[in-house]
Each structure stands twice: as C-alpha cells, then as structure tokens.
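One protein chain omitted, others in place.
To keep things simple, chains are lettered A and B as they appear, and every chain counts its residues starting from 1.
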Amino acid sequence: MADSTFPVPGAIGAAAPRRQWSQTAFLAWLHDWVVTVDHKKLGILYMLYAIFFLLVGGVEAMLIRIQLIRPEMHFLSPEVFNRVFTMHGTTMVFLVGMTYIFGFANYLIPLMVGARDMAFPRLNALSFWLTFFGGLLLYYSFIGGYGLYGAGSAPDTMWWAYSPLTERAFSPGHAPDYWALSLIITGFGTIGASINVIATALCMRCKGMTLMRLPLFVWLNMVTSFLALITVTPLTAAQVMLLIDRYLGGHFFDTQAGGSALIWAHFFWIFGHPEVYVLVLPSFAIANEVIPVFSRKAIFGYPAMVAASVGIAFVSLGVWAHHMFSIGMTSVGNAFFVLSTQLVGIPTGIKIFNWVATMWGGKIRFSTPMLFCTAFLFQFLIAGLTGIILSVAPWNWQLHNSYFVIAHFHYVLVGAIVFAIFAGIYYWYPKATGRMLSEKLGKWHFWLFVIGFHVTFDTMHIPGILGMPRSIFTYEADRGWGTWNFIVSIGGFIQAIAVLVFAYNLIYSYFKGKSAGNDPWDAWTLEWATPSPPPAYNFAEDPVVTSRRPLWDIKHPEDPDWRYE
Amino acid sequence: MLTEPYRCVKWSVKWFLFLFLFLASQAIFAEGPQSTPSIFAPASTPANSIYELSLFVIAITGGIFVTVGSLIAWAAFRYRQHGQDDTSEPAQIYGSTQVELAWTVIPILIVVVLFLTTARVIFAIQDAPKPKSALDVTVVGHQYWWEFNYPKLGIHAVNELHVPLSDADHPTPTYLTLLSADVMHSFWVPQLSGKTDLVPNKVNHLWIDPHHPGLYVGQCAQFCGVEHAKMLLRVYVDTPEQFAAWVKNQQQQAVNDPKVAEGRHVFETQACMNCHTIAGTAATGRFGPDLTHLMSRDTLASGATTNTPDHLREWIRNPDTFKPGSLMPAMQLSDQQLDQVTAYLSTLR
Partner (left out) sequence: MSSVAVAQAQAEAWVQPSKGRVAMFCLILAESAIFTIFVVAYIYNLGKSLYGPTPQVLEVPIWNSIFLLSSSLTIWLAERAVEHGKIKVFGLWWALTFALGTIFLVGTGVEWHKLITVDGLTISTNLFGTTFYSLVGLHASHVILGLIALLVVLLFTVTGHVREEHAERIQVLALYWHFVDAVWIVVFTVVYVIGR
C-alpha cells in the first residue's frame, strides 16, 4: 500500500488505487476525516490526538527536568514553572490518558464483538470533537487572556487545583477558568464515549457471544466506562462549583465566608482516585490480549479476571482519602482508608498472578508487543508495592507530596500504562494500517525507553525519602538532592530519544513496513478475521461464535475451546 | 534476544539492591540533625515510630517483590519459545481453583497483618495523650512565611521555630496547633515528624519531641502559590539553657537605639507599619512578619536568603530579587532611606 494514505473506506486488503494528489482530492480526503462517524477513523483520530499530546506533555516534562537538573537553576521562572508542571499533569491525565482509552476502545470493540460500528456513531463523533476542542481551549490559555505575570494564563495551581488557592482572591487571573472550562468540555466528551462503549458491549454483540465469552479487552473497557460515568462527573460538579464561586460570587470553597477547603479536596479525590483506575484498567485490557497471544496460551482464570476487574472498580470508589492522610482526618478516618486502599491491592494482585500463570507453561515469543508487556508486568508489580507503601498512613505522612509519590504514580502511568499503550500500538497497528511496525526500530525503542524509565523513576524515589517535596521550581543546594535530580533528568532525556524513535517508526512503517495480512500474530479474537485494514462494514457476514477464542476454534478444530469453558 | 528480558530483570534487581542498601545506610549513619532531611534519620518519637513501621512494611513489600518478581523473570526465561519454527501450541490451561484460591487468601492475610500494624501506629501518634509539660505553639501559615506564636509565653516568632529538647525520661514535647491565614500549606520537617496540612477554616495538630539538639530543616509541602518552593522551615531544638535564653530575648520589647532614630522614623512614616509589627513602637501591622527580633534569625524571607545587612537592604529595596512573587512590594525608597532603615532594622536583636 505504498501509495495510499489513510485506509480508504471500502478497501478490501489489497493495495488501494493510486491517489491523484490535487487540492480537491486533498480537501475531499480531509472532509472525509472531519465528518466521519466510522469507529475506526474516530479511533485513529483519538490515538493521533493522544500521541500528539504525549509529545507535548513530554516537552513539558523535559522543561521541568532541565529546571530541576541542578539546584537553584534559573531556566524557568517560578510563574512559568508552575504553569508548565500544572499543564504537564493536566495534559497527560486528560488529553493523553482519557483519549488513548477511547482510541483503542472505539477501534477495537465493534471488531471484537462482531458489529458494524459502535452503538451511536454520531454520538461517537460528537464525543471526540468535544474532547478535541476542550484540549484546544486548555492550550489556548498559554496565549489567551491577559496573563497574570506576563506568562500567559495557563493553569498554574497544580492539576489538583486545590482551593482556596483557585478562588478569585488568590488567583485573580484566568488560569483556573481555563482549567475548569476545558475539562468540563472534555468531560462531556468522556461521558458520551463511555455511554457508547457500554451500549456497544451490551447490545451489539454477535450471535453466540454471551457476556462470559466477551474478550477481556471489551470487559475491561466496559468496566472502565461504567467507572468513568461516576468518576468524571464529580469533577465536573466541583468545577461548576468553582466557576460559581469565581463568577457568581458563590462561597463553596470560600474559607473566609465559612466555606471549606476540605470539601474541594474530598470532591477532587472522589474523582481523582477512581480516575487513575479509569486510566489503568484499559492498559490491563491491552495486556489481557497481548500476553495470551504471545504466550500461546489462553488467559488463565478468565472468570476471576472479570470478577477482579469489577471488584477493583467498586473498591476504588472507597479509597479516595488516601490522598488526604495529612489533611487532618481523625485517626479512625485514616485507619478506614488504609484498610480500603490495601483491600484494592487484592484483586489487583490476582490479575498479576493470572498474567504470570498465563505465561507459565507457554511458548513465549518476545516480539516488541510482548517485550513491552513483560516490562509492564514487572513495573506494575513495583508500582503496586510502592502503592501499598503509600497506603500505610503514618508513612504516608512523610511521603505525601514528596518525590516518592511522583515516582510511584509515574511508575503506574508510564511504567504500566504507557508501556501497555506501546504494546497495544505495536500489536494493532498492522490491523489498522495493513503494515507491520519495524521490529528493529521497535527493539531500539523498547530498550532505550525501559532503560531511561528505570534511570529516572527508580532514582526518583530517593529524593522523596530524603525530604524533597513536589511542586517546587527549585531546591536548596545543601539538601543533598542535586545528584539524584541530575540522574533523574538524564533518564528523562533518554526516554525522549526513545519516543522519537517510536514516532519515526510509526511514520516510516506506514510507507515502508512489511505487509501484514489479516492475522500476522496468529491470534484468536474476531478482529483478526478481517482484512488489514478492515473494510468500512467490518464483517461481510455477521459472525457466530461458540467460545471465547473463535479463531482458535477455527484453527484447532480437533481441540476447540468450547469443550473446556 | 531470547535472554533479553532475563538480563533486563537481572539489571533491575541489581539496581534495587543498590537502592535498598543506600536507604539502609541513611539509617545507619543517621543521628541528630543533618542538612539532608531524610525520613530515615528520625530524631523524634513520631518520626521514629514511622521509621520502624516503614522497615516492617519494606520487609513485606520486599518479600512480595522478590517472590513475584522472580516468578515473572523465571516464566519469561524458562517458557520462552525455543527455535523460531516451532509452531506447535503448548497445553492450554484455563484456570485452577486451588491455585486461585491460594493466591486470594494469602494476600488477604497479608493485608490484615499490615492493616493492624498500621492502625496501631496511627492511634499511637494521632491520639497520644498530651502531657502537662508540653509546650504549646500556634503555627499560622501565610503566603509565603510561617508565624509561630507561643501563647503562654507571649512570644510572636517568625519562620524559625525554637523548641526545647525533650528527654525520654522527662518528656517536654512541643504541640503545634496548625492554622492558615490564606490558602492550604503543610508543615513538614521530615526528621521530626510526618507532615500535617495547614487548612484555612480548620484546626489541625502535630506534636514533636526531639531527642537531639541542633537545626532541623524542612519546608512547606502543599503547593500554596508562586513562591511555595521558598517557604522553608528551620526548627532549632535548643538545650534547656539555650531555650530559656531565647525565650527571654523574644519576650523583650524591640531594642530602641537612639543612634538609628532616622531609620525608625523612615519605618514609621513609610507604609511599613501597615504590614509589620515591632513591639513597643507604633507599628502593629499583622499582614507581614513580626520584625521585633529580626536579627535573632539566621535567614530572611523564610529561608530565601541569609540574614546579612547587604541582603536585608536588597530585600527591602526589591523583594523580587530573592523571592519573585512574594507579597511584599518594593517600597521605592531612596538610597538614603534604605541605608537608614537597614541600619535601624539591624539593631532589632
């Protein structure tokens, strides 16, 4: 397909006809992408958006690491630094984390359940464009508004936007307004996309696909979407309250009028904690597909995996105040949240054990997707353990708001989620484009990234233990944090190079990659029964399935899955 | 290529061993205050309880890491595909009730043990009964400085907290009541205690009983605005004699040296007294720090710079030199006024 551009609707596997490059053709092509309601195109749009903002957020991270590489640096002023780290967090969580979810989900769920499209294609498009414009509004803040210290109006109060710092009295500019408004808009996009995922998974399955035969990818995205519905909305509510305070003279968080700083913290974390599960469950979804295929074994303990996922979602709703151990709750309150937080570790641990058991006794092929997934497994284990450490409230009184916490959550967000995203892209890119990503570049990408990741985030735990708090634009030279910060920054630069290799791989392989065929990985779920890329209608005939791995049954008629399920 | 993941794991394990030994060394060599405020160098009971609990937790999590990590590494190594052309599929195992039950029950037991141990320390620290010999200090957080009031002693200190040494046999802990005048802050001196937030419209508490005299450092640990990074803490743990001397000095009115009367006049006629208090003069402003004993402090602007006449003059001329975004405006004084007011303030011991 050397001469085609993005998958053309209706193409069936073989090379599309050579496209005449003219302005009308280009405009027609662009128009097609802008008005599309096709889940595959919208999935790709979400992914391109996520990758773009991963790069932007990455640049912000590099700016932070340059400023912190030595003590008392003057690379960024405190005003600019505070905006950069706030935008880094907000971007990565909302514009990368919340978008990659729907990128993968939109592209794959209809294919995996044997449907023609998502349940509500137009709602799908609306949700994407709401998210898109919300992100644009957030970034417009750098140049729009009258800017407070001559550094634009980008949000600068941490991605948690604690009150009363965000009230008019302490933030007279427009920074919190951009933060609240842009996230309210992307929040509506998230609600729409979540409704779509649930409706598709529950109502559009092909014949024979009972809920207990759904691919775990679909299960996990469905659980994520349910969780997102009641996770994102508390944030929307709190942000509306903040805007009422700032514009209508309200007093929700106005401590001078008897309002409460505490209640913002509660509302934010009632959103914030389940939010991190919304971010991480789809990475489990990817692992649940990649690990079995590359271990050449069915996933171990499918029913337990379903139960554990649902369990994680429920328990995660009751742990939020472990972000607030130092805010002055009673000893009983603190103890309760220690218990609930440690309980969520149990279903999470079960998932890790199930993945290891899947690999056990297998014939593991270490292609790039599996390299990323193996690292994911190892790193998620460590992230979970530092999470257990942080759940111990007294120890949390020391570690809260220190670089130890930053190390912990980057271990989850980068070490687990970004690694899983890379695994998923290497795994499904052939399906979406008909080309394989270069294995050689993939291995360079992997090794550079995993080394850079460990250099940065293993080391980062140390300054936390040595008393370095977060959100500081610089630190004293005599605190002994300088060397550690230097090492952390170096690792950051290595990761940046790795991501550039990845971006190059994406583009290079699109034009020069090996042709993929329908099923390059010898996999077992329905999407591999379509051409690569699939035609607009996905399946020429509605599939009928009788087990969890329909293609295994076809490839192994002597030993089909439905005998054992 | 086949041994890549195995090598990666071996490398990571080496890295972690190094980390662990480093952390352990912090404790081995730690005694008394140090310039690096390590949480593994406790010098007070709350910090010490946390440290001991943390060793227990590291043991458990370390054990889990070694066990599960080895299983992952072993699975990746032992069950990798041998020979590229081997297309036969391994035995398909769908689950095992006994194994799954075991690895559900064992984590539950670990959680129970961990929770009970943790709860005990929570109650020991938070609900510790307050002895009669405790010293009360009210801490008020401001953007970007600390106010320390000793109500029973009539002292209004700023940025540098002096507390008495506490003897294990006759404890004299210091109980801090934490308030905020504006936004959320957090009091964190790692060697003395875990952090507790200063929340506007809420009263929080923290206690310390330092066992070794000296200077302990920390800083505000909840983002509070532009100069959050420069809201530093200095806690001076004094011997009984040192503390008594310090208290006596702080209780005095401001030094009134007639040689610097012009400087005092500048202070009282410019807008300085709108924000600052100097005990025994007409200046009773409460927005900014109390300057009565400015020269008894080692640093200016909560640690933004050292307290020397040059730095003091520069601070008054333009606070943004040391702390851009601090809420003190540049007062646009002439050079002569600056010299005079600096000379005056330099007498306020």
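Operating definition for what follows: a residue touches a chain if its C-beta (ideal position, glycine included) is under 8 Å from a C-beta of that chain, and two chains touch if they have at least 3 such contacts.
In this text, all values refer to a predicted model and were calculated from it rather than measured experimentally.
*Asks:* What are the shown chains in contact with the chain that isn't displayed?
*Replies:* Result for the missing chain's touching partners among shown chains: A.
*Asks:* Could you tell me which of A:86, A:166 or A:194 touches the chain that is not displayed?
*Replies:* Only one listed residue reaches the unshown chain, and that is A:194.
*Asks:* From the listed residues A:136, A:202 or A:477, report the one that touches the chain absent from this view.
*Replies:* A:202
*Asks:* Out of A:25, A:257, A:332 or A:477, which touches the unshown chain?
*Replies:* Only one of A:25, A:257, A:332 or A:477 touches the chain omitted from view, namely A:257.
*Asks:* Please give every residue of chain A in contact with the chain that is not shown.
*Replies:* Residues 119-120, 191, 194-196, 198-200, 202-205, 207-208, 225-226, 229-234, 236-238, 240-241, 244-245, 248-252, 257-260, 263, 267, 270, 544-546, 553-554, 557, 560, 562 of chain A touch the chain absent from view.
Simple rule for what comes next: only the chains that are shown with their structure count from here on.
*Asks:* Within the complex, which stretch of chain B touches chain A?
*Replies:* These residues of chain B touch chain A: 1-2, 4-5, 8-9, 12, 15-16, 19, 22-23, 26, 35-40, 47, 49-50, 53-54, 57-58, 60-61, 64-65, 68-69, 71-73, 75-76, 79-82, 86, 88-96, 99-100, 103-104, 107-108, 111, 114-115, 118-119, 121-123, 125-127, 143, 178, 182-184, 186, 188, 190-191, 193-197, 199-202, 204-205, 217-229, 232, 303, 324-325.
*Asks:* In the complex of these two chains, what residues of chain A are touching chain B?
*Replies:* 77-79, 82, 149, 157-158, 162, 164-165, 170, 255-256, 258-262, 295-298, 300-304, 326-328, 330-331, 334-335, 338-339, 342-343, 345-346, 349-350, 352-354, 356-357, 359-366, 371, 374-375, 377-378, 381-382, 385-386, 388-389, 391-402, 447, 450, 454, 458, 461-462, 465-467, 469-476, 478-481, 556, 559, 561, 564-565
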